[in-house]
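Here the complex is missing a single protein chain, while all its other protein chains stay put.
What follows is subunit A.
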Amino acid sequence: MIKAILIFNNHGKPRLSKFYEHYNEDTEQQIIRETFHLVSKRDENVCNFLEGGMLIGGSDYKLIYRHYATLYFVFCVDSSESELGILDLIQVKVFVETLDKCFENVCELDLIFHVDKVHNILAEMVMGGMVLETNMNEIITQVDAQNKMEKSEAGIAGAPARAVSAVKNMNLPEMPRNINIGDISIKVPNLPSFK
């Protein structure tokens, strides 16, 4: 089973953390730190599998990871998962590509500001630590339907808030450049898309 799915940036700041077994808050942070430590040491042209962490489940677990631009996507799995299968799950046609479709050329900022949406997408792919659905179109269809439901519920009461956020979200690609961000060095012009 998949024990955890983590996304963090090149400095180890978590962008998404989903645990399929319960750990207390401190342990969760420790796992994220240790995983970052292990993964960031790796060169670019080595294989995408890592063993040797001690925190989750002892010896029967590995990290399967991919590094895209400023983000690491890490799946912590035990031996019942197919390593190559998970690698594909991250890369080809499923996780990253789905994110790409949902956010239109997804970049780190999308994950930062819409982490709840990323959780929703992930929930259509992995459930209870097991792969649920791998057909990208199916996943997107379901995510869209649920988002529609939420929007329609907001109805009249939500209109002012939506107007405000609509205004704020105009020219979104422009906005981040004006924000003083200490931890990411964004060469903003063309945020790379993941492929």
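In this section, contacts are C-beta pairs under 8 Å (C-beta built on N, C-alpha and C of every residue); 3 or more make two chains touch, one makes a residue touch a chain; residues count from 1.
In the analysis below, contacts and distances are computed from a predicted model.
K.L.:
According to its UniProt entry, is the unseen chain "AP-1 complex subunit gamma", "Proteasome maturation protein", "Aminotransferase class I/classII large domain-containing protein" or "Cullin-1"?
P.N.:
Its UniProt record gives the name "AP-1 complex subunit gamma".
K.L.:
Under the stated touch rule, tell me which residues of subunit A contact the chain that is not displayed.
P.N.:
13-14, 16-17, 19-20, 22, 25, 28-29, 32, 42-43, 45-52, 82-85, 87-89, 91-93, 112-113, 115-116, 119-120, 123, 127-135, 137-138, 142, 145-146, 149-150, 153-154, 157, 161, 165, 168, 179-182
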